[in-house]
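Let me give you the structure first, and then I'll get to my questions.
Removed from the display is one protein chain of the complex; every other protein chain stays in position.
By letter and in written order, the chains are A, B, C and D; residue numbering begins at 1 in each of them.
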Amino acid sequence: MSLVLNFWLRVTALFSGFGEQFRAMNKWQRYSAYGLGVVALYLLPYWPDVPVLGQIVNTPGSQFETVLNDQVVIFVLIALGLNVVVGIAGLLDLGYVGFYAVGAYVTAILTSAHGNLPWLLALPIAVVISMLFGLILGTPTLRLRGDYLAIVTLGFGEIIRLTAKNMDWLGASRGISNIKKPPSMFGLKFGVLDAKPYFYLGLTMVFIVIFILHRLEYSRVGRAWVAIREDEDAAELMGVNTFKFKLWAFTIGAGIGGLAGVHYAGKVGFINPDNFPLQLSILFLAAVVLGGSGNMYGAILGGILVAYMPERLRNFSDKRILVFGIVLVLMMVFRPEGILPKRVGNEHKKRRARSQEGEVAS
Amino acid sequence: MSEVLLDFNNVTMQFGGVTALNEVSLQIKQGEILGLIGPNGAGKTTCFNVMTGVYAPTLGTVSFEGKNLAKLKRFEITKVGIARTFQNIRLFSEMTALENVMVGADARKKASVGGAILRTSRQRHEEKESRERSMELLQFMGISDRAETAARNLPYGYQRRLEIARALATEPKLLCLDEPAAGFNPAEKEELNELILKIREQGYTVLLIEHDMNVVMKVSDRVAVLDFGQKIADGLPADVRNNPAVIAAYLGVEDNAS
Amino acid sequence: MLLEVNDLHVFYGRIEAIKGISFTVGEGEIVTLIGANGAGKTTTMRTISGVRTVAQGSIKFEGQDITKMAPHDRVKLGICQAPEGRGIFPGMTVRENLDMGTYVRGGNAAEKAADLEHVFHLFPRLQERITQLGGTLSGGEQQMLAIGRALMSRPRLLLLDEPSMGLAPMLIAQIFEIIKQINSEGISVLLVEQNATQALRTARRGYVLETGHVVKEGSGQLLLDDPAVRAAYLGG
Amino acid sequence: MKKSVLRVGASMLVLSLVGVACGGSDDSSADACEGNSKIAFFGALTGEAGNLGINIKKGLDLAVAQHNEANPDAQIDVEAYDSQGDPDQAPALADKAIADACVKGIVGPAFSGESAAVNAKFEEAGLPLITPSATNPDLSKNGWDVFHRALAGDDKQGPGAASRIVADGKMKVGVIDDNSEYGKGLADIVQTSLGDKAVELNSLDPEAADYSAVITAAKDAGVDAVFFGGYYAAAGKLAKQMADAGVTAQFYSGDGTLDVGFIEAAGPAAEGAILTCTCAPKDSNPEFLKAFQDANKGEDPATYAAEAYDAASVFLAAMKDGKTSRGDILKFINSYDAAGVTKQLNWDEAGEVTGSAVYAYEIKDGAIKGIGLIK
Partner (left out) sequence: MPDWLIIRTFWELTVTGLALGSIYALVALGYTLVYGVLRLINFAHSEIFMVGTFGALLASSQFLSIPLLEDGNYPYRTGMTLIIFLVFIMLIAMLFSGIGAVVLERVAYRPLRGNGDAFGAIVLAFLTAFIVSLVFVDQAKINVIIALLATAPISYAYMRFFKQGRKAPRLAFLISAIGASTAISEAVGVWSKHGRDQYQTPRLLEKKTLFTMFGTDVRIDYAIVIVGALLMMTALTLFVNKTRLGRGVRAVAQDAETSRILGVNVDLIIIVTFALGGVMAGGAAMLFTLVYDQTRFNIGFILGVKSFTAAVLGGIGNLKGALLGGLLLGLVENYGSAIFGGQWKDVIAFVVLLVVLMFRPTGLLGESLGKARV
């Protein structure tokens, strides 16, 4: 087992090594590395056709690009959104699936059940309404302390699902079908068979969200969030309007959850309340914490793993959920901060430098 | 110079039957360093918390520049111009030193979510301002060499100073320091004394809660003594030092014991 | 020697709170540790009680090394503490709080009753409050309760962390009288105090702590007369 | 050192480009199947609804095994796509099935929910499907050419159940559902068909342990019969709790309840319950019964196994007829008209099997007994 631990240390060292090399590069080199990475990501659907690599990444029982879109992209979007709420602002939300559902349902209602809007128009409306739901839920509940907030949000997620299930206007348990698909653009046809255009669209959404969150995180807003997470009272005494910023975190998180819902609804064309069970909220949270709560890239990695691994491990058939549960426990025992824990400042660089100095000295 | 900045008028504070402060009146004048001393548990920290809006007084009023603080929310008190440090250090431990100070500096900034996403010119300007001001403060406190270190990894002395820097960043009129010398050795205390005086020179009014007589007596313009929730003395350091009531309460009951 | 602390180092997270202190408490002695807030007094006390782990150095009790012993075993050996801030269980009655003192020792009902009698003899106020919840007591009563509770464990060494904190002068005097009385019954006392004058008067020997180091030691009177100590802790 | 990041990025890019090139060649050979043709099972084999899928797959396996035995040089494989009945997992599996040129037909999708999520894909790909179990009436209203049902939908079953209830002389029928797509749909149809004889008693939460609220309502309404739209586990609990609460109303339910699990869960309370199904009783075709028992260690075919066998037989017939492309097979199915083990198999435009046989079953002596067609 020490072998495994050792291996693990190596892998993480490799990544941190990457980080340092990255910082050491000049601007031009850095941007080209980014560019190459982005292009490679957009080419992901073709990876299974590559020899060797394809063997490793391909999902045995299901279509790889569909998994990429329907599972991975959706989970990554959601992990990004939930990470704002849980990871950065430190608000425990166990009902995140509610916002995902709102996004999907608004799209469904506007483009199919009670309207005939194009998907592209439904998108902003759905995101805004999801944010409104965040606001509506957050205003009364954000005064509650951590664990109380958790159960209230959990209840909220259930209320959303059950309301959808019980109201004929929302399609009740039949759900809503014939949801409009995204319009064909840039030569991409959003049909039923080919998942690739959806993946490109979803990946673009992910990049946009990363861009926005990156800007938020390294601004007054992001600092306020982290300050609230670290010590809410101290933050307030340092002049942070904690309620306002908590509400913002909730609202932005809700918006991203809603966006994921819009994308999902547009892709599948059919939703019903059973697509939004309570267990999904828990899975979302697991993704964020597994990857590294508070670290955007950790959350992304968590989202990828939680979405992709069950498909990759289809051979385990009915044991994959069991394996998932055990892995969660093991991860939390041995790496409680997640796979990519949040990093603060440049201390790790300093530490390394210092240890090198030490070596020279001795 | 002698304008009253903070007026503590007949404040009583009770917690479930226990009286922590009993009709305390206290004034802090513009530009002075007021030392507040008293035995542990005498009510200094409660006094402090009432002042910074953590608790609302049971009776009496606290006003700052004539404005009643009771109605204000906690974060608004910072905006009015009161900043504080904490007895048991409460930094944002997962943020760098610089970010900690920037949170303080942000108190005076306006840009919010929209500005941050769009990177408006105002936001960029404010961001730059915050960063520069925070860096200056770190330099002022002599801890800028560890600006990029996570607060939790800073040495103790740095953490204490970082708290002061963070408080200063909110551009307070009144800076409240809660036992800033706790855990310092004499040399460090000496440095702290100088620092406090330097802060005052910059135009801040300082309220200093401290246990160490060396620190309090050396830097304070005026010293108030709390004991058992009551103010028992208020005056120049030399006078307070020789006040029999203070000696009895604070320095031990030496006279009736001997 | 009853208690021997040798080159003790203790960390709080990454911060070294105790940087190698040594001191002893003899059989039947009252020894005091004085120093400013943050000097490491409370950490020392908690380390002796075993709730902080020792990074380096050793603690011996009656010659037995207890550096790594679990807290409850130390209580069994006869080390009990009235912690800083009194540590009263707010939701328990005075009686139940006192019973917590016998938690480790157990003992039969008669023994407990005798101990209880003894505590009530020292602190008659507690008897009046016996069914009241700990959280509703005044500061002085809580301090009495904390000391009484520690006594219920029949300690050989009583650790008192800031017993005078937040008490009115009258009460402080009373508490120190009781400390002397307890000591006269053969219980050694290690006393941590900010009220240095009072503490040094009560104690046979004292140690001055500063940022995790012992900077001075000597008999109570010697330290009381030391000008540097007077300047730093006694207000000149 | 510095450049290694670039190098890794570049090599990944190159690899991907290779992939694009290879992938391109794949598309042109969509119809090229190397190896045996396959009939795919699509539905749950694991997860909470796994049992139903296993029944179906056994019927499919039997048909294919018989075919392979009879035609040694034209072997057919069975490919299973285990969706766990989950509409979220279904699309990636459906795409995989579509991408596999050897898959010529789908027996499934087993559930209505996943059907709604993926049938459009099969339609687009022209991959014919025959579902042996998804009975939601709405499914046939989408204009899907590839869609076929090997049994009648709930719009046939509901009125059938209602007429049986009426024929039994019941005057006041409490209608309960499990708030699922299937259960509520069926219960609504039954309720409409019953007209003023029906008393709506709302839904229950099938996952909950306690149904006393709805039972209290039934008791209060004084019903002489109860129709439950939902699955067997909940039906069993409901029947038992009703009996315990002293409700003596006759228990009716639909095909979701047609499982020994119902009898196990309800115990003696199941006795006399009447269930309807558009599926045929296991003994309706002795030949099939015997073949199934032989192939499955004496086990009786459970619900939908016979329908799956029929569905598979149609595909096999097409292949035997020399049809190899999906399009040809689809045409073959659309014009198919022959007797299956359960019924005459031919489909209308919408994909509904003609002839709307609804069978009634009764629980007697702890076993399910077919009691004939409902007129």
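FYI, a residue touches a chain if its C-beta (ideal position, glycine included) is under 8 Å from a C-beta of that chain, and two chains touch if they have at least 3 such contacts.
Keep in mind that this is a model prediction, so the values were computed, not measured.
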item	value
Partners of the unshown chain among those that are drawn	A, C, D
Which of A:Val39, A:Leu188, A:Ile210 or A:Ile282 contacts the chain that the document leaves out	A:Ile282
Hidden-chain contact residue, picked from the options D:Gly50, D:Gly126 or D:Gly370	D:Gly50
Of D:Ala70, D:Ala167 or D:Ala213, the residue in touch with the unshown chain	D:Ala213
Sole contact to the chain not displayed, among A:Ala89, A:Ile271, A:Leu290 or A:Ala307	A:Leu290
Hidden partner chain, residues of subunit D it touches	47-48, 50-51, 179, 202-205, 207-214, 216-217, 219-220, 233, 236-237, 240-241, 244, 246, 261, 264-265, 267-268, 365-366
Absent-chain interface as seen on subunit A, which is shown	1-2, 5, 86, 92, 140-141, 143-148, 150-152, 154-156, 158-159, 162-163, 165-166, 278-279, 282, 285-286, 289-290, 293, 315-319, 321-334, 336-337
Residue numbers in subunit C that touch the chain omitted from display	46, 49-51, 70-72, 74-76, 80-81, 83, 87, 89-92, 96, 99-101, 103-104, 106, 149-150, 153
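To be clear about the criterion, only the chains that are shown with their structure count from here on.
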item	value
Farthest chain relative to subunit B (centres taken as mean CA coordinates)	D
Centre-most chain, if every chain is reduced to its averaged C-alpha atoms	A
Chain centre separation in whole Å, for subunit D relative to subunit C (CA means)	75
Centre distance in Å when subunit B and subunit D are each reduced to the mean of their C-alpha atoms	72
Cα-centroid distance, subunit A relative to subunit B, in whole angstrom	41
Shared interface positions of subunit D, touching two or more other chains	none
For subunit B, residues contacting two or more additional chains	153
Graph class of chain-chain contacts, one of line, ring, star, complete, other	line
Chain-chain contacts as defined at top	A-B, A-D, B-C
Subunit B residues touching subunit C - in the complex, by the definition given at the top	16-18, 39-42, 87, 152-153, 155-156, 179, 181-186, 188, 211-214, 217, 227-228, 241, 246-254, 256-258
Residue ranges of subunit A in contact with subunit D within the complex	18, 21-22, 24-25, 29, 32-33, 36-37, 39-40, 43-51, 53-54, 59, 61-63, 65-67, 70-71, 165-166, 172-175, 177, 191-193, 195, 267-270, 272, 274-275, 311, 314, 317-318
Complex contact set, residues of subunit D against subunit A	1-6, 9-10, 12-13, 15-20, 22-23, 26, 45-47, 50, 81-82, 87-89, 91-96, 98-99, 113, 116-117, 120-121, 123-125, 138, 142, 179-181, 184-185, 203
